[in-house]
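Every protein chain except one is present and positioned as in the full complex.
Up next is subunit A:
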Amino acid sequence: MASARQWIEGDETAKQFLTRVLSERPFLPLPPPLHRIPLRAGNVVEIVGPSPSSKTRILIQAAINCILPKAWKGINYGGLERLVMFIDLDCRFDVLSLSQSLKQRIIKENGNDVGHKLNKVDDSPIGSKDVHAEYDEELFAVSMRRFLYIRCYDSFEFLATLKTMHFQLQKEKEAHGTGVYLLMIDSIGAFYWMDRASPSIPPGRINSTRKSLSLQSVSESVVQEIQKILLVHPMLVLTTKAASLQDKYTTREIRNTGQLSVESTLDSKNIRSSANVQLYREYMPSVWQSFVSHRMLVRPSDDSSKYQKQPIYSSEWLLPSLKISDKFTFNDDGAYIIS
């Protein structure tokens, strides 16, 4: 009777529950174009787009936000001061793009802060110029060390990485004193063709229950492993996926759904009208597709000419489907929304 009563009474109040969840799985402020939707640890975000469409750069900007401290020596940097794990399946990551952006960001925040102070105390532009060009070596190194990187050359290595990730997470947590907030995978479809071509029945031994590294079994294992890791270590998962936009598959897709729209004019204006039409060619197995909780489409935008040298990209949330399309570009120190 007592135990039944205890069961009915519940373990915690809604308020306790909410505060616990919010501290364990907090919302993470992310730079544009990921800012539209509140994302928190446990979510799986997929950034889809043709190659190139700045997908990796979006990841890098989010990583910088995460590895920078909130404040350092009295200057506000607005970071999260947490670790980032970056799994590079494309094997194309160039660390200079991270280090340059991080430096620029530090210099910019220094400039903002110093400029602000100088305006109050004394208006000397010469003094502020010196600080502008400088950045804190120590802050830079500390932040860079919070960025953890691994590259995988095939699905076997990717699975081996995920299987042993729990130990790695534990180790890094102890070494740095803080946990990992972001898990990045760039890009999830990198081994698609290799896995698709591998035989579904392993050669040699004939055993119907034995699995082999096929597209289906690899995706199932990847999803399963990430799910298990997320239970113990709540992180926000950011993945990218290269997909082609306007090829024959799209046309066929549109015809099949009975909507005869001209696919070559799929510009930002009629995305809204044809939101239910698949805008890119989906190729990952359904087990991965249903694992993704948020999906954003990015693509190069045509009207670059107005803004001189910087290419413009447009982004659109497909899951949940928002009827807003953002245009953004990259400066030296980060991503900016244009309209």
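FYI, contacts are C-beta pairs under 8 Å (C-beta built on N, C-alpha and C of every residue); 3 or more make two chains touch, one makes a residue touch a chain; residues count from 1.
The definition used in the following text is that contacts and distances are computed from a predicted model.
Student: There's a gap in the complex where one chain should be. From "DNA repair protein RAD51 homolog 4 isoform X1", "Pre-rRNA-processing protein RIX1", "WD40 repeat-like protein" or "Integrator complex subunit 4", what does UniProt name that chain?
Tutor: "DNA repair protein RAD51 homolog 4 isoform X1"
Student: Of the residues A:Arg25, A:Arg40 or A:Arg151, I need the one that contacts the missing chain.
Tutor: Considering the complete complex, A:Arg151 is the one touching the chain left out.
Student: Among the options A:Asn43, A:Asn110 or A:Ser187, which residue touches the chain absent from this view?
Tutor: Hidden-chain contact among the options goes to A:Ser187.
Student: May I ask which residue of A:Val21, A:Ile37 or A:Leu159 touches the chain that does not appear here?
Tutor: A:Leu159
Student: Write the list of subunit A residues that the hidden chain touches.
Tutor: Residues of subunit A in contact with the hidden chain: 51-52, 56, 67, 90-100, 141, 143-154, 156-161, 163-164, 167-168, 187, 190-194, 196-198, 205, 207, 209-213, 217-218, 220-221, 224, 228, 242, 244, 247, 300, 304-305, 309-311.
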